[in-house]
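For this view, one protein chain was removed and the others were kept in their places.
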Amino acid sequence: MSATTEHLERAGHDSDGHDYVEHHPDSFYVKIALALALLTGLEVTLTYVDIGALFLPLLLTLMVIKFFMVVLFFMHLKFDSKWFSFLFYTGLGLAVGVYLAFLATFRFFMSS
Amino acid sequence: MKRSKSNVPSLQLVQHSPRHRGWLFGAVGLAAAALSGCAKNAPQDTFDPAGSNAQKIQDLQVPVFVIAGVIGVIVLAAIGFVVIRYRDRGQEMPEQSHGKPSLEIALTILPALILAGVGTFTVKTIFELAKTDDTQCIINVTGQQWWWEYDYPAQDGCGGIKAPIVTSGQLVIPTGQNVLLRITSRDVIHSYWIPRLNGKRDAVPGRVQTLRLEADQPGIYAGQCTEFCGLSHANMKMEAVALYASDFETWKANQLEGYTAPVDGSAAKQGEAVFTANCSYCHQVNDLTTTNAAGEKVPVLANPDQYIVSGAAPNLSNLMTRNTFAGATWDLLTPACRDKVWKAVPEAFGALYLQGVTPECLNQVDLREWLRNAPAKKPMYSSDAQKANSGGKVRGMPNLGLKEDQIDLIIAYLLERN
Amino acid sequence: MSDLALQPTQASEDVHAAGHDDHGSHDDHGLVHATSTGLSNNKLGMWLFLGSECLLFGGLISTYMLYRGRHSANLGPDQIYDIPFTSVSSFVLLMSSLTMVLAVTSAQRRDERRMNLWLTITALLGATFVGGQVYEFTSFYHEGLGFTTSLFGSSFYTLTGFHGVHVTVGIIMLMALVGINKRGRIPGDRAEVVELVGLYWHFVDIIWILIFTLVYLIPS
Partner (left out) sequence: MTIIERPSLTPVVAGSGVSVGVKPSQAYGSLRRPVSSTGWRSWVFTVDHKKLGIMYGAVAMFFFLVGGVEALLIRAQLAGPNGTVLSAGLYNEMFTMHATTMVFLFVMPMAAGFANYLVPLQIGARDVAFPRMNAFGFWCFLFGGIFLNTSWVLGGAADGGWFMYQPNANALFSPSHGIDFWGLGLQITGIASLTGALNLIVTILNMRAPGMKLMKMPIFTWMILVVQFLLVFAIPVITVALFLLMFQRAFGATFFDVGAGADPLLWQHLFWIFGHPEVYILVLPSFGIVSEVLPVFSRKPLFGYRFVVFSGAAIGFTGWGVWAHHMFASGLGPVSVAVFSMSTMLIAIPTGVKIVNWTLTLWGGKLWFTTAMMFAIGLIVEFTIGGLSGVTHAVAPSDTQQTDTYYIVAHFHYVIFGGAVLGIFSGFYYWWPKIFGKRLSEKIGKWNFWVTIIGMNLTFGPMHIIGLQGQPRRMMNWTEARAGEGFFNLGFWNRVSSSGAFILACGVGLFLINVIVTTRKAEKAPLDPWDARSLEWMTSSPPKEHNFDSIPVVHSLDEFFHRKYEENHETGELTKVATAEEVLADLEAHADAHIHMPSPSYWPIVLALALPIMGYGIIFSRILIVVGGLLVLLSMFAWTLEPSVADDTDYDPPGDPRADDGGPTKELATHV
């Protein structure tokens, strides 16, 4: 962790103290929203079409893409300080890891 | 102390160690050895295995305790040395050194290696203990507040059981056989533990979990519920009784024997009526009958579901074949008779145990107290006020308000349940 | 939890004492003082809080996943969900994230009129979503699925209820922002306050992205 934090710290010092470093035109966000809407439409469509074994992985992939589009662009994490990423992804990563292991102890992934 | 012959503990030796080998610990191992069961007859000693499963654990934990002991002594010695050697005697200010990475890394890798070794044997033992494919005998074990029920399903195992046997208080198993317990619970979580035969396994309601037992020698092995299960957790004990195969056959036959009604006119016969009127709502006695209003003989069927939260009460058909009552908390034998059974040599044990509880040996004191007012003897949620909180049902045996003469009759009746 | 969720509006919490403040007056609200990372305390705190919230919703989602199949035969997820309806309300919530972003960019451009407009629209979209949820709960209830009916019911209502409470708290914050802003009383850096509420709002949205797929779309 020490290496990471040192690195993060440098990244922090580089910034000029303003949080919104990069500005995007509103049209950029509209495009993201359109893409999100399309992906949601695709997801819903998928549930009505039988595509067999691909269904679950595809649905989950779409979900993850949507998730990160909002996080990276709407929440600006892609352009913001690495510190924010560190704090948020630590929580997210712990949650995903711990709860997947938790479900695994119930043999959740074996039954479904 | 049984185990004091010579042998040097090491992980390699563990694999092939014969069962009752002793260990001679070095000076550093003394603490661990001391902890490992010097107490004579401590019935729940965790370092005194009496069967193959507990032995597997023993073979693993003894070296681990020794390693931990050695490391502990080294660390404590180092601290002791430093504290004496470097105390302030007016020496110069020490050099402001900030550490030595190579030393640090070495001292990180060393424990990692030791743990990797320990881990390997741990994993191996975990899977060995989980094995079920060589099971020779299956018993269903159900925990509830605050006693255990043992149900021997009909099977080819256990030397063949034609009709199910339901008992409680003492788990009877044949020696030398791999017995598989299928453990569950009717209310809260309990834990089944006979330390000298294996580690513990929780009895979780809604789940059936397995635990293997094997006892090398006949005898009684004590255990206790180890998952906190409410008011009388301390009063939820168990005993496993191991019998030679031939004795086990006798025991089985006795359990499956039909009902012997008391002789007309005897105290026991009167006791039967008192029992039917007061106890049979919850306690089953197999094949007990009564005469209904129309004069027909009808079976008396216990219906504990209606009265008890966990929906079960011990089956009393063969009460006097077991030496304990009320969740194995009190003995049905007087202390003298009890001692005789517990301290019997393996060869003599079976015959003594199969005698059951004779009138001379009956522990009248505790049994009477129990019948007089059960919740006063064993804390339970069974008063009327407490019933209101549990949907009108009791948890544990309520105070039946029996009179002394009724108790006499019930005891006379129960004495024949053998 | 809901108490904490309102924290972001306490934008003025930034401690002046942290830096070497040479201003004679204290109308320097929200100026980013020389923090060690160069980042604002509030924003750092908000992201940390969101990281923490991941474990809250993770626990609720896992509980739901474990219990989703435990119900009586005709009152399970496959029978009861109305996918077209939920798709529409999901879309509404998704679009509220867009309007929230637009509110933030307006705030950063110091365009207060637009900012108020977008904040109001975001709150309305959020309210539409919550309204949809209330409708959904009511209709499920009438179909026979109560909070105590089954494990599926308990865990479904708990998970989506927690999310709904988060959205509601968000709406309160948005409306409070508009109200306070009109009186010119937002303490601290206005754009940052809006941004913080925005982060919270988007987080609620991404949780719904997960719930929508994991809970509604995947058959049990």
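The chains carry the letters A, B and C, assigned in the order they are written, with residues numbered from 1 in each.
To be clear about the criterion, contacts are C-beta pairs under 8 Å (C-beta built on N, C-alpha and C of every residue); 3 or more make two chains touch, one makes a residue touch a chain.
Not measured: the values here are computed from a predicted model.
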Here the chain that is not shown touches A, B, C
Where B:60, B:308, B:362 or B:411 are the choices, the one touching the absent chain is B:60
Out of B:129, B:256, B:344 or B:400, the sole contact with the unshown chain comes from B:129
Among the options B:45, B:151 or B:369, the absent chain makes contact with B:45
Logged for chain B, residues touching the omitted partner chain are 34-47, 54, 56-57, 60-61, 64-65, 68-69, 71-72, 75-76, 78-79, 82-83, 86-88, 91-101, 103-104, 107-108, 111-112, 115, 118-119, 122-123, 125-127, 129-130, 187-189, 191, 193, 195, 198-202, 204-207, 209, 222, 224-234, 237, 309, 331, 379, 386, 389-391, 395
Contact residues on chain A toward the hidden chain run 1-2, 5-6, 9, 83, 90-91, 94-95, 97-98, 101-102, 104-107
In the full complex, chain C touches the hidden chain through residues 1, 3-4, 6-7, 9-10, 12-18, 20-26, 29, 34-37, 39, 41, 44-45, 48-49, 51-56, 59-60, 63, 66-67, 70, 147-148, 150-151, 153-155, 158, 162, 176, 180, 185, 187
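Note that only the chains that are shown with their structure count from here on.
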Whole-Å distance, C-alpha centre of chain A to that of chain C, is 16
Per the C-alpha means, the centres of chain A and chain B lie apart by a whole-Å value of 52
Two or more other chains are touched by the chain C residues none
In the complex, chain A touches chain C at residues 8-9, 12-13, 15-20, 23-24, 26, 29-30, 32-33, 36-37, 40, 43-44, 46-47, 56, 59-60, 62-63, 66-67, 70-71, 74-75, 81, 83-84, 87-92, 94-96, 98-99, 102-103, 106, 108
Chain C contacts chain A in the complex at 32, 34, 36-40, 43-44, 47-48, 50-55, 57-59, 61-62, 65-66, 83-84, 87, 90-91, 94-95, 97-98, 100-102, 105, 108, 191-192, 195, 198-199, 202-203, 205-206, 209-210, 212-214, 217-219
